[in-house]
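First the structure, in the form of structure tokens, and then the observations on it.
What follows is subunit A.
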Amino acid sequence: MRRAPIMRDIVIAVILVAVLAAIPYLTPSKAFQDFVIRCSSMALFAMSLNLLVGYTGLSSFGHGLFFGLGTYTFELLMQNTGLSLPVAALATLLFTCVTAIVVGAICIRLRLIYFAFVTLAMQMLAHSIIISWVSLTGGDQGLQGGIPRRFLFGLSLENQYNLYVFSGAVLAVGLLLMRHIVSTSFGTSLRMIRDNEARAAFLGISIWRVKLTVFVLSALFAAVGGMIMSLFVSGAYPELINWPISGDAIFAIVMGGVGSFLGPTVGTMILLLLNDLVTRQTEYYGLALGIIILVFALGLRRGLLDFITERLGGRPAGGIS
Partner candidate 1 sequence: MTVLSVEAIDVFYGSSQILFGVGLEVQQGQTLALLGRNGAGKSTTMKAIAGIAAPRRGHVRFRGTEVTGRKPYVMARAGLAFVPEDRQVFPDHTVQDNLIIAIKKGPDGQDEWPLRRIYDVFPLLEPLKARQAGRLSGGEQQMLAIARALMGNPVMLLLDEPSEGLAPIVVARIGELLKQLRQTGATVLIAEQNMHFCLGVASDAVVIDKGQIVYRDTISGLKANKEVRSRYLAM
Partner candidate 2 sequence: MDLDALASCLATTSCVVTQTTSGLIVGMLLFLVAAGLTLIFGVLKIVNFAHGTFYMLGAYLAYTVYTATGSYTLGVLAGGAGMAVFGVLFERGLISRVYGANVLMQLLICYAVVLICDDLVKIIWGPDFYAMGMPPAFQVPPWFIGGGVVPPFYALLIAAALLIGGGLGLALGLTRTGKIIRAAAHNPDMVSALGINTTLLYSLVFAVGGMLAGLAGGLAAPVRSLTPGMGFSVLIESFIVTVIGGMGSIGGALIASIVLGLIRGFGTIGFPLFTDGLMYIAMIIILVAKPSGLFGKEIV
């Protein structure tokens, strides 16, 4: 809860995006740009899940619902309506918001493990609907055929460099917003609920209202991540709303560190790097990843960034012990 001035964060973010924009002029690696785009999408998603898991203590196993909903809604709007990209994006957020209110209202009153499973069931239900509603969603083939009118204020996002800078900028804005959320009084009430829900209630906090609000907010960020992914893959596919998506995000936040603000971003990078490196070396990706997870989980017993923070003598901002 150190009160970092918001201006400093903004300056850092602007510099980072500028650096990102400059990199392709030094080294024209397409793979790096791909990596940054995927990373932006997944990091936004993992960070949004950490608002629930790390900050509020709500372990959702089905957060991929909103990521997938972002990709599908956005893709459907772009393909089937004449809406421009920003309008379609806003409409996607609106739809996500309404869905999150309904899903959240059902889920948040459940405790711990039941909450986890019902959120997962919600996601799998959405997955089932998408698989079976072939006429709308293309079923297990997904929505192919690309995204028309990929222009943002005259800038073509079909151009990989443009999409790359755009993704990085969206991630930066997303991180700034989430940083802001957790440093407000509202963010403090999240931590109060995580630490001691009963005490928070006896201090006058309306638990239900706060939990539903953070559930909806985190769904919105997840949907933004989903839209970036949709732009990247030029479509929407059932894998993007299937359970392993949620699994990846959980992996990223636990590996990166639930107690550090940027932990999930670091975790996402670890995950994607492992993915790229290991699949290049061996076809037994699962074996390698599994062993690495065991080493982390049983060795460090906490996320990487939390581990480093503690080693440096600092105190992690959160923690879900």
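Candidate entries met the following condition: all candidates are chains of the complex that A comes from, given by their letters.
Keep in mind that, in the parts below, a residue touches a chain if its C-beta (ideal position, glycine included) is under 8 Å from a C-beta of that chain, and two chains touch if they have at least 3 such contacts; residues count from 1.
Keep in mind the model is a prediction, meaning the values are calculated, not measured.
Interface remark: subunit A makes contact in this complex with candidate 2 (options 1 or 2, touch as defined above). Residues of subunit A touching candidate 2 in their complex: 53, 59, 61, 106, 109-114, 116-118, 120-122, 124-125, 127-129, 131-132, 134, 139, 243, 247, 250-251, 253-255, 258, 284-287, 289-291, 293-294, 297-298, 301, 320-321.
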